[in-house]
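Quick one: structure below, then a few questions.
Our next item is chain A:
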Amino acid sequence: MSGTVNVTVDGKQVAVPGGLNLIEAARYAGKSVPHYCYHPRLSVAGNCRICLVEIQGQGKLQIACNTRVTEGMSYFTDNERVRKAREGIMELLLINHPLDCPICDQAGECKLQEYAVEHGSGITRYAFEKVRKPKNVSWGDKVVFDSERCILCTRCVRFLDEVAGTPEVGLDMRGEKCTLVVKGDGKLTSPYQMNVIDLCPVGALTSRDFRFKSRVWFMHFTDTVCTSCARGCNVTVGSRGDRVLRMVPRANPDVNHNWMCDHGRLHYAFVNDETRLTVPRVAGKGAPYAAAIARAKAILEGARGQGILAVASPFMTNEELFAMKELLDRLGVEDRFFLKPMGEGDDLLVHPEKCPNARGAALLGFAEAAAEWPSKEYGALLHFAPHEGADLPEEALKRAKRRILFSLKEREADVCFPLTTWIEKDGTVVSAGDRLQRLTKGITFEPTLVTERTVLDRLHASLDASHRPPDTAAQALARLAAALPAFAGVTWTRIGPLGMKLEATGAPA
Partner candidate 1 sequence: MTYVLGKLLHIVIVAGAVLPGVGAVMVWAERRVSAFMQDRLGPNRVGPAGLLQPVADLLKFIFKEDVIPGHVNKTLYVLAPVMSLVPALVAFCVVPYARGMAIADVNVGILLVFAISSIAVYGISIGGWASNNKYSLLGGVRASAQMISYELALGLSVVPVFLIVGDLNMEAIVRWQKENGWLVFWLFPAWVIFLISSYAETNRLPFDLPEAETELVAGYHTEYSSMKFALFFLAEYIHMTTASALSVALFFGGYELPFVTLPQGVWGTVLSGLIFFAKMSFFLFLFIWVRWTLPRFRYDQLMKLGWKILLPASLAIIVLTAGGVALRETLK
Partner candidate 2 sequence: MKTRIVKRPQLSVGERIYFATVVKGLLLTIKHFFGVCRDLFDWKNKKTAITMQYPEERWDFKDNFRGAPALVMDQFGREKCVACQMCEFVCPPKAITIWPAEFATKDNNVEKFPDRFEIDMLRCIYCGFCEEACPEEAIFLVKEAELVHTDKKDFIHDKGKLYEMGGIREDRILKWQHK
């Protein structure tokens, strides 16, 4: 298993780590071997047969996924014999595949389409009726199954069995009538069931949520992080016309492998909510940002003698929290809290903390709010409402004479600023295991919306003309890293698309 072995791929000698299979080893030689049933995180099924390669010295073609490299092995991924076999497999896969591409959501990111173009002959010689199988089969409220499109690679079967631990899907019938079935009442129950949609190399499994919303080629994709819990699963958000349409996991071996939970995947409806607040409200009336900031400034200055209560949200990025910290330092505010929504967790990915950045808020000096609120009366409250979950109790709200709120929806307050969601801004969060990860801006919900960091910085600048706020999230992070030892040495580029461990916090890996 260990050490490197030398193999020859299509005549090119490369040294690859031992124990690799031929698909992975071929990548070292810059060759890609097509595959449907093979998935690096699932067991090998070897049933699609598209990865056939010719190994020197072996009579029959071998499947690359089930063959491991040995010292001195030489194999061909692209010679005449392999190409012909591949073309044959493609043709056979397609003879009973329906001409569904026009209505199939997978079109555009379909392995069958890609390989048909790359390795297929372009024509069919099949002159008979295609096999009829059940279409549009409901597998519960999240997944829709189309048996005609299925190429029986069994990735879904293996995922639910091996990863999710809920072996719910099996095969029924045999031969060309073979089809997938869900055991029991035919509905999937796994909280990770939607991963089978990503796994499905064709359009047999589609998401009821995303079904027919958009063709993938119209969509804009953003690599960011899921914020439904502290796990911080890496995701790719698909959007069209500044509305989020779907979220799919993005492979990160240190966080979520290739998976994410269904809850996180569907946790974006509040982003698209058309009733969201898009302009600040001053005393219940819409107002320009300048006016709202001026009003907020007046409230904060007026409340200096009577004390100010600051409640941050664990949905804020570190940069926003830092901008808030700078403002509070300037105002001399002592009582800094944040509210942490909690819920159920599991062993696989779901974390009990239902917010992305509780750890970051703690690192930036905010205290987790206790059940009992200080009985003190305050002159003003500066409160970032969480997107969902725990909210400030009514009694605590009433304790302040004046209230400055940041909220997704309009709320009763002296000044109410609109919140932006995680997909509308750049920033960093500290996920479970003190892992610093980047959020990336993918959409602009409304051009009028200003991010919280800018609002805080403008508020700060209105109080103190010498305040020079950073422009970009990267600059804000640099400022934060210079100020806090826990973030020492962190830069935007160093975090990278997959995140990094915050070593300085001394948390266990």
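Per the selection procedure, all candidates are chains of the complex that A comes from, given by their letters.
In this text, a contact is a pair of C-beta atoms (placed from the backbone, for glycine too) under 8 Å apart; a residue touches a chain by one contact, two chains touch by 3 or more; residues count from 1.
Since the structure is predicted, the reported quantities are computational estimates derived from the model, not experimental observations.
Engineer: Please state which of the candidates 1 or 2 is in contact with chain A in this complex.
Structural biologist: So the candidate in touch with chain A would be 2.
Engineer: In the complex formed with candidate 2, which residues of chain A make contact?
Structural biologist: 98-103, 107, 130, 132, 135-136, 138, 148, 211-213, 215, 217-218
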